[in-house]
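To keep things clear, I will list the structure first and then write my remarks on it.
What you see is the complex with one protein chain gone and the rest in place.
Note that the chains take the letters A and B in the order they are written out, and that residue 1 is the start of every chain.
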Amino acid sequence: MFGMLSPILKNGFGKPATRLYPFEKREAFDKARGQLEIDIDKCIFCGMCQRKCPSTCLNVEKAASKWELDPYNCVICGVCVEACPTKCLSLNKVYRTPVYVKENQIKIGKPPVKKTAAKENA
Amino acid sequence: MLHNQTKETNEVQTTADKLFAETQKLADNGYRFIIADVFEAEDNFELIYQFGKDYDATTLRLTVPKGAEIPSISPIFFNALLIENENQDLYGLKYKGLVVDFGGRLYMSQDEVEAPPQSMAGMNVSLVKKWNKKADTAKKEG
Partner (left out) sequence: MGDRRTVIPFGPQHPVLPEPIQLKLVLEDEKVVEALPQIGYIHRGLERLVKVRDFNQMVFVAERICGICSFQHAMSYCLSIERLMNIEVPERADYLRVIWSELHRVHSHLLWLGLMADAFGFEAMFMETWKIREAVVDMMEATAGSRVIISTCQVGGVRRDIAPELLQQIVKLADDVQRRVKAIEHSVLNDYTIKKRTVDKGVISKEQAWKLGAAGPVLRASGVKWDARMIGYAGYKYLNFEPVVETAGDCYARTKVRFREMFVALDLLRQAVAKIPAGEINVKVKGNPEGEAFIQVEQPRGEVTYTVKGNGTKNLEKMHVRTPTFANIPAFLTMLPGCELADVPVLALTIDPCISCTER
């Protein structure tokens, strides 16, 4: 009958187990996986991330130098980050916030300079 | 069939007529029914029944033509009724003597007539659209 007494007393007089969230935020863990980010200048539009992505949330168009992410389809597994040959993809530690309108992230970069073309010019 | 780690399951080839008797034999020897699987080929189904005793598994394997009736093993192993009803739903197999027959309504609602063809199922709609779009633009350019 008194088995629950000590946890109850501890809970009654101890510190609350929860945080006052918007005012007091927990620091993100080192390995936390937040959102996918791209350094578009380094991207060569090879489409490796699109091929490896298990949730098909990425769309890369080489001709238009376009990198498109549907962040609400992304499962933040980090496979694209591991697969990227130029390491231009990264995961930050900030979790996605709620939104009113779901929009795709579209990044347009510079078309990669072809090695053979560069040689010919030179 | 490969089993956990270093072992293989003991495999027994059987036919639809002998399935019930074989299952009864396993049941008398203290086996339990684990799961049944269906591998679909063009004009037949390959059925695989897994039984277990201690940490070993025994496989019953049989091939039946599409549309043939298969004896249900649910009178022997009650737990076979869920998977057999599932196969009835998803593959259109016909079972004879099911303990509880959901009549193809285990998973699907009353309005669905039958399961979608396998080639359609699981396709990501947005992906299909994307592909179609790409094909269209390729056609225009090419």
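Here is the rule we go by: a residue touches a chain if its C-beta (ideal position, glycine included) is under 8 Å from a C-beta of that chain, and two chains touch if they have at least 3 such contacts.
The shown structure was predicted, so the numbers you read here are calculated from the model rather than taken from an experiment.
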For review purposes, identify every residue of chain A that touches the missing chain, sorted by number.
1, 3-4, 6-8, 11, 17, 29-33, 52-55, 75-79, 82, 91
For chain B, which residues touch the unseen chain?
1-5, 9, 27, 30, 32-35, 37, 39-40, 48, 50, 52, 54-55, 57, 59, 77-79, 81-83, 100, 105-109, 118-119, 121-124, 127
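As a convention for this text, only the chains that are shown with their structure count from here on.
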Rounded to the nearest whole Å, what is the centre-to-centre distance of chain A and chain B, using the mean of the C-alpha atoms as each centre?
38
